[in-house]
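All protein chains but one are shown in place.
Order as written gives the chain letters A, B and C; numbering starts at 1 within each chain.
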Amino acid sequence: MPLLSVRGLTQRFGGLLALDGVSFDLEPEQAIGLVGPNGSGKTTCINTICGLYRPTSGTVDLDGTPITGKPAHVLARLGIGRTFQIPHPFTGMTVRENLLVATTASTPRELADPNEVLERIGLAHLATKEAATLNATQQKLLDLGRALMLRPRVLFVDELGAGLAPSELSAIATLLRQVAADGCALVVVEHLLGFLEQITPSVLVLNAGRTIFAGQLRDALRDPDVERVFLGSSGSHD
Amino acid sequence: MPEHSASRVDTSRRPRLLNEALGVLVPVVGFSLALHVDNNELLLVYMMGYVAMAQGINVIYGFTGYLPFGYFGLFGAGAYAFGIGVTHLHWPAFADLALGGVGAVAIGVVLIPLFRLRGAYFAIATLAAALALGDIVANPALTSLTNGPDGLNLGSVYNSGEFYVSSVVLVAVSLLAVVWLRNSRFGLSLRAIRDDPYAASMMGINVPLRRAVAWLIAAALAGFAGALYAWATSFFYPTAVFDVTITVLALVFALFGGVGTLWGPTLGAIVLYSLYDIVGVTDPQAFQLIYGLAIAMLVLFAPRGLAGIAAGIRNLWLRRQEREVNRATA
Amino acid sequence: MVRTSSPRKPRARRFGLGALSLGALSLVAAACGSSSSSSTSSSSTSSSAPSQITIGTAYASSGSFATSSVPELDGLKLWISLENAKGGVYVGAYHKRIPVKLIALNDQSNPSTAGVLYNQLITQDKVNILVADFGSVLTAPAVTIAQAHHYLLFDQSGTGIPFFTPGNPYIVLCDLPVSSIWPDPLANFIIDHHIKNVAIVYGGNDFDGSQAETLHAKLMAAGVHLVAYEEVPTSTSSYSTIISSLAAQHPGAVLELGYQPNDTAFLQQLESSGVHFPMVFTVFPGQLLSLFESQLGKAGLQYTFTYGTNFFNTYTNVSEGLPTKAFLAKLSATYPSAVNTLGLLGYNTGLVIEAALRNATSLSQLALRNALTEVSGHLTTVDGTFAINSEGAQVGELLPLAQLFPGSGNTVELKPVTPPAPSIASAVYPAP
Partner (left out) sequence: MLALFALVGGLLLGCFYALFAMGLNLIFGVQRIINLAHGDVVMLGGFLTWDLYEGFHVSPILSALVALPLGIAVGFLFHRLVLPRLDRARDVETMSLVLFFGISQVIEALGAIGFGPNERSLPTNAIPSHPIRFLGETFPAYLFVVAAVAVPLLALFVLYLYRTPLGLQTRAVMADPREAQAVGINTRRIAAITFGVGTALAAAAGALAIIVLSGVQPSEGADLTIIAFAIIVFGSLGNPIGTIVAGLIFGVLSQLAQVYLPAWSNLVPYVLVLGTMLLRPEGLFGRRTRVA
């Protein structure tokens, strides 16, 4: 039985059909990329699975137990973690406190050691800095670090790459590969296909809320539908 | 690295611990001795009530970002719960005092569904609820319970010694509650929720539950303040305790001092309530005008109150220091 | 912060202990302080005559009670100035006149502030005479404080019955009867004129509620049928629906008991609704006649019934203070804005104080109270005959029923139509 199994996930806002029957499975240590043009439903997909809104229809199972539409804090305690396209640090606190927030929740599962996480995301030297004073990259890393505090079993990473320097990109790619290697399943939303390649070969291509391709990234780039969708924006995988 | 950061934390903590100990002790001792200076106990009891309620606003607004305009409804609920304890149950005053807290918490529980609403809607929904509660309590149909519009006469339990000491205790409790929130894991999670509820819940925090707890703490504080008001005033009409002015004052006191801090609301309440009894009594309209302007100005120019201003000055000073250091090194 | 690292624990605990003990100590201090202050009793029981008599009161220069509170204070001031012109008020205990000093503090119509001020007058200014502000709402906070500090509260116009309890000698209602007995003349009038089918609409507050209850009881007892007995919120401003529902019942009399804004709204909407009742009664035109004239004019007021306060009665021989004509002359000369019922009430408060000081054997608060019990029943002033029951509630100074007759121009003329008014006009029923 897969670790995470998503079946026919559909999300409708008023008249807009943002997500239309998306399905996929994930095994531990497996990572997939979620790609597609803006507004294709990538982030909506994450938000729906991570309990920001309950789906209009469709199911999400973790270890075969249904978790569809469960409140976010329950999902988090079950081991679903995520980062945000625009990082959401707790601005009123220091970097360390941001991680320690995890210790305030009554989670059944054992937490990671904050110092270790600080080292992993390379922010140890900023531990006592106000989160608000971090730059965009550091805030994204902090987001990731907060997610890692709960030792997620499935981690959703939303456009971590955008606006990072190549050196930073490869460092993060390594980090994410380690996370996966530790047994966590990864869902990586990315525009930078180059960056994505460093993490995982397999992708799911969305367009207008639909899955139009599932398989290897390099095959995807040859797929006519995908070509049409990415027309113009195909330059983004450099 | 970690031990370095840890030591940083410690050095920054020691003065803070002292500061918070003083933040609790100075007001408590001060109010205890105040009677020997100014023996208008009613004035002091009301002032202590406002300290507690300003801290209550601090708890619910400063730590969750939810602003209850209807806070006075909980005050009134506490006052009437106390009154009912006296007139119907014939309990001793201290039991009635507890009942006041319970009554307010009960109303607080009833209002919890309002947290489904976003900030502004919550603010006004609580206002509507509080006004409704006031009208219901004052409705002749409830005369058998609340004595309807005829008000309550609680002269039988009047005891200035007891209600004064109780007020001092209430101040202590309210201050300790804030100290706890500022230093506990629970408080940290509230700050996280205030900054970003969804991100907080993705850290495994049960957001609605924790908001509710903070709300009920604030409710209890208002309830006890109301009960003490009832005890000390001992003859009042519904309009006296279900009065939006109570929210206005508590809110101004908290904002003026600065929410999220320990000293701010205390100072705000003491300074401005004294002012209210000087300015207010000599020239009332001017008072309302000044307070209205104060609120507007605070929002526009000092949204973080005295505390914010102080912090601003400190930062300016630090920056000058840095600049001088740089100049020296250059 | 979250990581309460173990090495600091002991220090923190010692801190805590220190704090606790300090807190406990200070609470003891508080207890002493408050008990000492609460036992502060009137210092006026001194054997040697004081250099002056201080009268302390609260008033409202603003807020919902200002209209009534300010003229009432002016009336009291008038009495003080008249007495001081004679070298002071005569104090029987010392067989001489002593100058009067007034301490009036502004409570801006806020009962909490009023409470603080009464407390200050007692504990700090230690006044000889404690006078309440206008009305029940602002009098209420004084009742218990006065009793607790053993001060006699001169309640001017706080007519709420709950103020007066057996075993509390520290309150006297000076200028108005308790609200529950106001409607007696009205009830009698309805019964005597054999008016059937009476409709009562009253505001949801103790002032109107207690009057409604009295009327209800008396009329039922006399077998008068009540076609309507409606309680409406004090905030009610739209009466047209209620009026048309009353009209459907064809009542012989409609009694609307409200505050001034209610009465204004009711009378205005009654006029514009075109409905005509043979008898209409409302509470406030008699107390604020000029205001109602400006709002409704002759057409809207004529033949309406109301309470004829003693301001409209002429008393020629009085046992205390000035007779009506002389009083009105003085009042309009000194405080033209207070020439109304409330100015009279304030002045009458002064007269009650005067009677108390003349007849009291000492300046102690209980002596003052006993003196008033003695004069009760034979103290006559511009406000009628002062009479209190054992609980200090006013049972004299009754308000006759009055009717508004068309006057010159757009004005109306208020004439009492029942006792105890000295001179009585004949009522017009049904209204043309």
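Remarks
Following the convention adopted for this analysis, a contact is a pair of C-beta atoms (placed from the backbone, for glycine too) under 8 Å apart; a residue touches a chain by one contact, two chains touch by 3 or more.
Owing to the predicted nature of the structure, the values given are computational and were not obtained by experimental measurement.
Contact with the omitted chain, checked across B:22, B:106, B:213 or B:248, is made by B:248. Contact with the omitted chain, checked across B:87, B:274 or B:288, is made by B:288.
Contact residues of chain B toward the unshown chain are 65, 67, 69, 113-114, 116-121, 123-125, 127-129, 131-132, 135-136, 139-141, 244, 248, 251, 255, 285-286, 288-289, 291-296, 298-301, 303. The chain not shown here touches chain C at positions 62-64, 66-67, 109, 204, 230-233, 235-238, 240-242, 244-245, 248, 260-261, 264-265, 268-269, 271-275, 291, 294-297, 299-300.
Definition applied: only the chains that are shown with their structure count from here on.
By number of C-beta pairs in contact, B-C leads when A-B and B-C are compared.
Averaging Cα coordinates per chain and for the whole protein, the chain whose average falls nearest the overall one is B. Centre-to-centre, using mean CA coordinates, chain A is 72 Å away from chain C.
Our note on geometry: chain A versus chain B, Cα centroid distance of 41 Å, whole angstroms. Remark: chain B and chain C have CA centroids separated by 35 Å (rounded to whole angstrom). Counting only residues that touch two or more partner chains, chain A has 97, 100, 103-104.
Among the residues of chain C, those in touch with two or more other chains are 1-3. If you check the complex, the residues on chain C that touch chain B are 1-5, 8, 12, 15, 19, 22-23, 26-27, 29-31, 33-38, 40, 61-63, 105-113, 115-117, 119-120, 123-124, 136-137, 140-141, 143-145, 147-148, 160, 162-163, 165, 168, 204-206, 209-210, 231, 233-234.
Remark: chain B residues 6, 9-10, 13, 17, 21, 24-25, 28-29, 31-36, 39-43, 46, 135, 138-140, 147-151, 153-155, 158-161, 164-165, 168-169, 172, 182-185, 188, 229, 232-237, 239-240, 245, 277, 280-282, 284-285, 287 touch chain C in the complex. Put simply, chain A touches chain B in their complex at residues 50-52, 71-73, 75-77, 81-82, 84, 88-93, 96-97, 100-107, 115, 118-119, 124-125, 127-128, 146-147, 149-150.
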